[in-house]
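Every protein chain except one is present and positioned as in the full complex.
As written, the chains take the letters A and B, and residue 1 is the first residue of each chain.
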Amino acid sequence: MKRLPPRVSASLGQLGSILVTLFGLLILTFVIGRMMPVDPVRAMVGEEATKEVYETVYRQLGLDRPMWEQFFIYLWDVLRLDFGTSIRTGQPVLQDILHVLPATIELATFAIIFGAGIGVPLGVLAAVNKDKLADHIIRVFSLMGHSMPIFWTGMIGLLMFYAGLGWVGGSGRMSQFYIGLVPERTNFLLIDSALAGEWEVFRSAINHIVLPASLLGYSSSAYITRMTRSFMLDQLNQEYITTARVKGLSRRRTVWGHAFGNIRVQLVTIVALAYGALLEGAVLIETVFAWPGFGQYLTSNLLIGDMNAVMTCVLIVGLIFVGLNLLSDLLYRVFDPRTR
Amino acid sequence: MNQSPILDVQNLTVHYGGAPAPSVQDVSFQLGRERLGIVGESGSGKSTVGRALMRLLPSARVTADRMQFEDVDLLGASERKMLAVRGARMSMILQDPKFSLNPIRRCGDQVAEAYRTHVRASKAEARAKAIAMLDAVQIREPERVYDLYPHEVSGGMGQRIMIAMMLLTSPDLVIADEPTSALDVTVRLQVLKILDDLVREQGIGLIMISHDLNLVRNFCDRVLIMYAGRVVEALNAADLDKAQHPYTRGLLAAQPRIGGSRQPLPVLARDPSWTQPQGAAL
């Protein structure tokens, strides 16, 4: 009971700093939105609109008011979850984004499973063999993934595994043939097709997601590998490792049964952060694979200067980042017996 | 008393990679079912001897003319063989339970793991074994302590858990590496007593590594004095006052004594010649 007050105040402090960060995010997106070279009124009313129509829309958008007032209007709209209408699709931006986000989440989730799946074991292996050949090979391998321009690797991957070997599906989330076959319920194609019992579509979707997800995962595994290695090295120097060895445990069982348990919590936080960084790669890889997700939505609106859509996309990415940071903090507290 | 020694070490030398000189040089001794103390200041190589015996120094070069533990040649034994020896027939109590227990596993599970590593047993059997052993090291409510995490027990309790873990398999040789120096002075004697009783009961050979001359004198049968990686003198604990070597005598003179003189304690004077070989082995 006595430990509660400092905890509460710490949480309050954290809440406060999150609010300040969110406020800053809003200022930033607002400023970016106003700086856009595209005239939002012209984009809405078209080139041939009369001066009166132009003026009316100008006033409707509140562009005649002072900057700070415009900002508070923006703030109020955001609080009511009104992000405006996309010029390109004519739909509310939020609806658009909710429609495309599942495709990206599906991709990023597969990618992180792959990235953590190779990054964590490689990091452990590198730590156990510190300064030996395996360590150097793993280092170069993972730095390679970190150095690849992901859009280029995507193309080479398509050339080799799709055009060349025919092992995987090409662009898009599934074969053209199946589009429209599955009713959209969650927009997670794998879930939707499984729900509908369309296993052909499910297989096609798996075929299509494998390549972009594994490339994205490989590029994110560099960070995971490096962090795993350094966490593991810290643990392997601990005295309880000696205890385990003295008990007669093999190196393998010591590493996986004792040391690994102690880095699990840190790993979870690292993977959560890596997940956020995946969004960045997703923007590029979605363009290459014509993946109808968030990244493609963002870039296509960027090129035509759809202000509302771009601002909202940036805001949402910021929110996801803040959320993931918070989540990794939370996970840390939940999983570590010492903080329970 | 010791017709066939448990351990026979001849000219053990340990050289860490990258270090200019060996950390341990030409150390020889034999051990029967008795308690041997190894005393020295920090950096004298006494802990390294212990780890070399357990073959837990992967990055160091360990050489010896002979390193025989019962029927096992510790120099030539395969890692596989060592896995069967470590923890079953030979174990080691480490210094500080705060660091030597895995922080995220329950204390009892860690004790039981020592048993299950070497004996085929069900979880329940191992648990019963561990609880009985926790009881043997005089932990009250062993059932409750079994489920505690290391950060929830005191240092004295932690070290008793460590002793339970290491003696559970009834080894023939136990190396205790500064087993009480991380503990409060008030619980030191208690923990030592528990260790001593169990060692006597089970007839275990004990190597007690310590920097504390008084402790070793009271709890051991024989004492090796190490300085800069070498054994400078070996004595029966009872004969410590008759020590010949100037280093041992310096150490003895530097011990405070209740009712002794109130003069400042003499400062230990060192002589470079002590690091030269002089055949001080038994």
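Just so we're on the same page, a residue touches a chain if its C-beta (ideal position, glycine included) is under 8 Å from a C-beta of that chain, and two chains touch if they have at least 3 such contacts.
Just so it is clear, contacts and distances are computed from a predicted model.
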Omitted chain (choose from "ECF transporter S component", "RNA polymerase sigma factor SigW", "Putative D,D-dipeptide transport system permease protein DdpC" or "ATP synthase subunit a") - UniProt protein name: "Putative D,D-dipeptide transport system permease protein DdpC"
Among A:115, A:169, A:276 or A:293, the residue in touch with the chain that has been omitted: A:276
Option from A:67, A:81 or A:140 whose C-beta touches the chain left out: A:140
Absent chain, residues of subunit A that touch it: 17, 20-21, 24-25, 28-29, 32-33, 35-37, 136, 139-140, 143-144, 146-153, 155-156, 158-159, 163, 276-277, 279-280, 283-284, 287-288, 298-299, 302-303, 305, 310, 313-314, 317-318, 321-322, 325
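Quick note on the criterion: only the chains that are shown with their structure count from here on.
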Whole-Å gap between the CA centroids of subunit A and subunit B: 52
Subunit B - residues contacting subunit A, complex: 51, 54, 56, 83-88, 91-92, 94-96, 99-105, 110, 113-114, 117-118, 149, 151, 162, 165-166
Complex contacts: residues of subunit A adjacent to subunit B: 238-240, 242-250, 258, 261-262, 336-338
